[in-house]
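Complex shown without one protein chain; remaining protein chains in place.
Labels run A, B and C following the written order; every chain starts at residue 1.
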Amino acid sequence: MNAQKYESLEQLRDALRAFAADRDWDQFHSPKNLAIALAVEASELLEHFQWLTEDASRQLPAEKLKEVREELADVLNYLVRLSDKLGIDLLAAAQQKIEINAKKYPADKVRGSSRKYTERPSE
Amino acid sequence: MNAQKYESLEQLRDALRAFAADRDWDQFHSPKNLAIALAVEASELLEHFQWLTEDASRQLPAEKLKEVREELADVLNYLVRLSDKLGIDLLAAAQQKIEINAKKYPADKVRGSSRKYTERPSE
Amino acid sequence: MNAQKYESLEQLRDALRAFAADRDWDQFHSPKNLAIALAVEASELLEHFQWLTEDASRQLPAEKLKEVREELADVLNYLVRLSDKLGIDLLAAAQQKIEINAKKYPADKVRGSSRKYTERPSE
Partner (left out) sequence: MNAQKYESLEQLRDALRAFAADRDWDQFHSPKNLAIALAVEASELLEHFQWLTEDASRQLPAEKLKEVREELADVLNYLVRLSDKLGIDLLAAAQQKIEINAKKYPADKVRGSSRKYTERPSE
């Protein structure tokens, strides 16, 4: 196992491949199942915030931050695993989506206007 | 705007910072709201798989793969944005979680055994 | 089709059975798929609230309330359908859960104390 700090998503991807192969778990890792697992982890992450005010969410106590950090890790791991199984370059897809959003929400048009956030979710 | 291909999560993080700042949207990006947005995107991703068999999910048609690619991007973008707001190093957290899981599910003990997958979710 | 106003969850259950049978859709309604659909609908419901403040969520405009009403309906429909497939009496289960919660959170102990909401989610 590589004990060196991961420098890239590719290294994370490779570590996850090895992890599943060593345990013969690929059989369970259909994209459908991985998409379910990802949504479940995203919800476990959200659960930590459900009764907090927005302000409280900006100042999480150390113990809570530690738990949230682990959920973020679970989400990333399933995200990378699912993208790998589908042959998708995550970073390239994310960059492309920012460019799509930049055209959809031009800064000069939406700046200062909360309409986007009060009329429809942003993405 | 940086038109070069992103090489790292840090570059993605910086692009997302600039995107929100240019539009004065940080006010909406409390960790709580970002956690909600992340869970909503993970669910939109899952929706593409909900009526597919596991086998069909391994062979997505080109048009569907394109839509799924965009949802994966949305999930990564909110994940990076939320981690940034919380001051968490995502890749380091993911690596640490794999190490925790490796101890929790030693390969020699769980290999070939589907018990973990039939009795409790794995992570 | 019964045009009379439903008086009970049983009538809703029967209407959903007929709806699926008429379309030969039972084949898709495995409990697993129904659980996924339910989670997806719950997320579509949540999406309507994601950028709102808690106060704004208490005063939804008419158009938004109409959309939220439809999402609530979708969630109930999948919930009733899934419970039916699993042979579970929803109302009885809900009543039992309230009793469990009443013991877990005795009113005289938790009243006035927000600890439960700041330390762990309530249910």
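Definition applied: a contact is a pair of C-beta atoms (placed from the backbone, for glycine too) under 8 Å apart; a residue touches a chain by one contact, two chains touch by 3 or more.
Quantities reported herein were computed from a predicted structural model and do not represent experimental measurements.
J.: Decide which residue listed in A:Leu12, A:Leu46 or A:Val110 touches the omitted chain of the complex.
T.: Selected residue, touching the omitted chain: A:Leu46.
J.: By the contact definition given up top, give the residues of chain C that touch the hidden chain.
T.: 1, 5-9, 12, 15-16, 19, 22-25, 27-28, 30-33, 35-43, 45-46, 48-49, 52-55, 57-58, 60, 65, 68-70, 72-77, 79-80, 82-83, 85-86, 88, 90-102, 105, 107, 110-112, 114, 117, 121-123
J.: Please output the residues of chain A touching the missing chain, sorted low to high.
T.: Residues of chain A in touch with the missing chain: 28, 33, 36-37, 39-40, 42-44, 46-47, 49-51.
Everything that follows uses one rule, which is that only the chains that are shown with their structure count from here on.
J.: How many angstrom lie between the centres of chain B and chain C, each centre taken as the mean Cα position?
T.: Whole-Å distance between the two chain centres: 26.
J.: Using mean C-alpha positions as chain centres, tell me how far chain A is from chain B in Å, no decimals.
T.: Here chain A and chain B have centroids separated by 2 Å.
J.: Touching at least two other chains at once: which residues of chain C meet that condition?
T.: 36, 39, 43, 47, 50-51
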